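Beneath this line is the structure, given in structure tokens, with notes to follow.
Only a single protein chain was left out; the remaining protein chains are all shown in position.
For clarity, chains are labelled A, B and C in written order, and residue numbers in each chain start from 1.
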Amino acid sequence: MTLQKQQSESSLDQNGRLLSRQIIDAGKIFFDKNWVLGTSGNFSAVVSREPLRLLITASGKNKGELGSDDFVIVDEQGKPVDPSMAKPSAETMLHVVLAKEAGAGSILHTHSVYSTILSKRFFGEDHLSISDLEMLKGLSGITTHDTRVKIKIFANTQDMNELADQLAKMIAHNDESVKHAFLICGHGLYTWGKDVAEARRHIEILEFLFEVIHKSDLYTSS
Amino acid sequence: MTLQKQQSESSLDQNGRLLSRQIIDAGKIFFDKNWVLGTSGNFSAVVSREPLRLLITASGKNKGELGSDDFVIVDEQGKPVDPSMAKPSAETMLHVVLAKEAGAGSILHTHSVYSTILSKRFFGEDHLSISDLEMLKGLSGITTHDTRVKIKIFANTQDMNELADQLAKMIAHNDESVKHAFLICGHGLYTWGKDVAEARRHIEILEFLFEVIHKSDLYTSS
Amino acid sequence: MTLQKQQSESSLDQNGRLLSRQIIDAGKIFFDKNWVLGTSGNFSAVVSREPLRLLITASGKNKGELGSDDFVIVDEQGKPVDPSMAKPSAETMLHVVLAKEAGAGSILHTHSVYSTILSKRFFGEDHLSISDLEMLKGLSGITTHDTRVKIKIFANTQDMNELADQLAKMIAHNDESVKHAFLICGHGLYTWGKDVAEARRHIEILEFLFEVIHKSDLYTSS
Partner (left out) sequence: MTLQKQQSESSLDQNGRLLSRQIIDAGKIFFDKNWVLGTSGNFSAVVSREPLRLLITASGKNKGELGSDDFVIVDEQGKPVDPSMAKPSAETMLHVVLAKEAGAGSILHTHSVYSTILSKRFFGEDHLSISDLEMLKGLSGITTHDTRVKIKIFANTQDMNELADQLAKMIAHNDESVKHAFLICGHGLYTWGKDVAEARRHIEILEFLFEVIHKSDLYTSS
């Protein structure tokens, strides 16, 4: 424990420590709001671009009580750069693809009640479509409520590398349904941003919109 | 950052610092209750009447983690009195109109799930009408539950100055539907009071009433 | 302010300070759970029996941020024993009647979403009847879930002294619908106990039961 602590702390430079603290703070808030119960969810931030290094939460940690030891640094294959580090999440390649292909600086994944319910309810329509709500303006690049945002709903799978490949292709084709976020059916929400603050804002905005849609009849089909 | 901090701190006198602390405290509570997720909402308080100076939250700040630097002082045209200050919210003129025309000492704007849903549901009826609930007595000037309070629902717009003009005219005509608060459709709630404490009480009262109305069949048409 | 503080502190003996601290702690929890938003609710505890002296929250205070100055001591007519004290709540006589006639050591009154909704929904049936739920055993004197608890629903009024008289008569006749608690229609919940801890437990139990009844079809008519 002491040894592992030394290794992980020495592996985080000043930038990494700052990013880990921002993620730790986001995790406390998300746990408090019931978006990452039971060790669910995973969070990451880009530490360096060349070569790509991603700071990501280790598998199986309580996201409301993260410590500076609960992170792994992975490379662009999603492998820990230091073999002594904890195991990264099975979903690491989704984070790597978003950092590489979508240019994300931070990726946040939550498991909330409303994202779970909506992902099931709209799975047959391929994506969730949200329009005419002021809170949409909280998503990067959206400047008016008078717009329509599409959020892809993928089938759930235990082969996350295959899903990562599919996601990479959609981003390469500029598919508008993976521009801001996506859902995995019965599983949860992925969103991202240029930094942790923007990614966290996107989580808050989307969770708000999901609750509004679930509790009202505001859904407009695409 | 240090420079900006010096400027903003020197621009706040003792009264301004007191008001900013009251708003910071209200912001923490509103964020905790999910009324200002994702940097939504904006808050203001009158610093001086002659000339009118309004302390208002800068654009794009997390309302649960406001600091003393996250405010701008604007004049009666809604322009920052110090050009080095951060950008005020696009909705600043709504605050100015309420301070000038309605005599408000503090104006608070939130984006909650229930205000969003009710603003959509009752938009076609022009306003939301609430009656026969004890909590109405928490609104300034209401002394019995046996009353009816009307809350105007405006169409949403990205031209907030035009909405501010419309609001000013309604206040000038003593329109009873903008006496305590108003909603913007798909957007959120504005309410105000003689000081931050009263405006905050109005937010809490109205958010409570909106949740009661949404979850029950208590709506009575006007 | 300093003068008032001196007076109210000097008027509280050690027992009064202990009771006020227990009520302050309960108020924080109730506010956090949205049961006393917007300065609603009022709380009391018996300081002495002979003569009857009741410590009660002053009118118009935020119940989540009570301080030791936010209390009044009233006599058995509900009048402040010290004329310099703050104004007690208009509902003070309900507390006095419960302390005198029901032997309560502490009385707590909250305004929650579910108590408001259920008080409207079941007003026509005179009372709310709850049965066959384990949580009923949290009410004083209930030792099995296989029971039925009746909770009187009074019409709301602005003449609380008249309501207090009606309540006193029902208690004198051992009416089982005012044994543990009562509701006021569109207004909120009153419950009580031998001390602040028991009264607070009753609030928590009843708020839980109200939410269960509202969200399910568990209501059984009397």
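Note that contacts are C-beta pairs under 8 Å (C-beta built on N, C-alpha and C of every residue); 3 or more make two chains touch, one makes a residue touch a chain.
Quick caveat, the model's predicted, so the values are computed rather than measured.
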Chains in view touching the one left out: A, C
Selected residue (touches chain absent from view) among A:V113, A:I142, A:I171 or A:A197: A:V113
Selected from A:Q14, A:T143 or A:Q158 as touching the chain missing from the view: A:Q158
Residues of subunit A in contact with the chain not shown: 32, 34, 37-40, 62, 111, 113, 116-117, 120-121, 156, 158, 184, 186-188, 214
Where the unshown chain meets subunit C, residue by residue: 32-33, 132-135, 138, 143-146, 197, 201-202, 204-205, 207-208, 211-212, 215-216, 218
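Just so we're on the same page, only the chains that are shown with their structure count from here on.
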Set of chains adjacent to subunit A and to subunit B: none
Interchain centroid distance [CA atoms averaged], subunit B/subunit C, Å: 32
Separation of subunit A from subunit C, taking each centre as the mean of its C-alpha atoms, in whole Å: 45
Shared interface positions of subunit C, touching two or more other chains: none
